[in-house]
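Okay, structure first, notes after.
The other protein chains are all here in position, but one chain of the complex has been omitted.
So, chain A:
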Amino acid sequence: MAGRVAGRVAGTVAGMAGDDIGRIVVVGASLAGLRAAEKLRQEGFTGTITMIGDEPQEAYDRPPLSKQVLIGRVPPDSTALPWRCAVDAEWRLGTPATGLDLEGRKVRLADGEEVPFDRLLIATGTRARPWAKEVEAELDGVFVLRTSGDAAGLSRKLNAGPRRVLVVGAGFTGSEIASACRERGLEVTVVERGPAPLVGALGGVIGGVAAELQRAHGVDLRGGLTLTALEGDQAGRLRRAHLSDGGTVDADVAVIALGALRNTEWLAGSGLAAGPRGVACDAGCRAFDVNGLVTEDIFVAGDVARAPHPLFGYRFLSLEHWGNAVEQAEIAAHNMVSPGPRRRPHLWVPAFWSAQFGVNIKSVGVPPMGEELVVTQGALSEHRFVAVYGFQGRVIAAVGFDQGRWLEFYQGLIESAAPFPPEFATVDRPPDGRRPVPADFPDPSLPSHGPTVTVSGYAPNERRVTFTPARP
């Protein structure tokens, strides 16, 4: 393995990878970036690694920010990610990347510097979608929740004992925030465009259960509504929100939880296939360019990536899942320093968890692909069940409420394309039998807080591609 060779441009012929790479640059220094850097060193890479991150602090864990941190059990600045090994790297934290020169193999930074690379990993992740009206979003008391800084600010406000907290958007983040507020005894109103919480991720049937949970825990849940305006007092503090039905909610705190935006703007014009849905890459994490050609030296991992998955008809999936970020980063790192035949595909089965209103929610597979669902264990009415999603006669996903220990079995069904509806006997069979019902997902073209798994693109075997002109 070559060490650093100054100024050398590495050859990137397939099969030669790893032999002549001196400089690896990782843009994005959070979970995926850190795990990739560790993996590079574990694989024996001895060249230079430059880590570029827009946040000033070292990589930290985000899932606790909407859970343990908001209920006050863990301070917002103490969720630093444990390191798996020492990583010898140059850290450029607090300096966002602003551009990519594919031909010159350089990343441009906000401070004007250019960082050359032989291999690049793009792991810039997502950011919270802000409230669209900028002036209103600036009001004191209006938050998004993505960074530890966001969590610190929101925690301070919650500690002060606001009269009411408004949560805008009832996806997983919004629902977890509402849950934490209720645990702290705060009054909460949740406004959701869809008919129920979590509908984008889990569909209307399970969303109905989530709505019952919220109401049982004292949340003032308003479905089918949107926020139209935020109103401040003369000191610039939030005091009231206006809703699409003409109603108002008096609140001192509003958390905008309208899903995530992928951090791809810095790649505009670079020639990579990057856009609002992420950066397209192949199953081995190599980025595609705008012509659909795969690049040899640019890799993608984590929330910003979208890649075809063989278990799901080779559709492109964008996953906002912790486990995916880790696994994809490791695959990308391995492939960056491995010759062609030793490269591995990223075949991770989507999975995520959430804790809200005393219930542990776990999901495997791609629920939004589900046409129908059937409860195989437990009962929806008890808020304790396993529901299986079916797509074209096969099992495509499963979700458990307080039944997480069974999901490994259902993952096996997804991986083996087991028939839907499943007809075997199990423990804890629902008393009302097993009738599949429509999973009731909203039209994916409608804006929502985001489903955490986004299926984009067409299945190659469907052959129903139609030309859709770009909107002006």
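For this structure, a couple of remarks:
Here is the rule we use: contacts are C-beta pairs under 8 Å (C-beta built on N, C-alpha and C of every residue); 3 or more make two chains touch, one makes a residue touch a chain; residues count from 1.
To be clear about the criterion, contacts and distances are computed from a predicted model.
Only one chain is not pictured, and the protein name UniProt records for it, out of "Branched-chain amino acid ABC transporter permease", "Cytochrome P450", "FAD-binding protein" or "Monovalent cation/H(+) antiporter subunit G", is "Cytochrome P450". Set against the missing chain, the residues A:77, A:138, A:233 or A:408 yield one that touches it, A:408.
When the full complex is taken into account, the listed residue touching the unshown chain is A:378, out of A:302, A:350 or A:378.
Residues of chain A in contact with the chain left out of this view: 358, 376-378, 382, 384, 386, 402-403, 405-406, 408-409, 412, 424-428.
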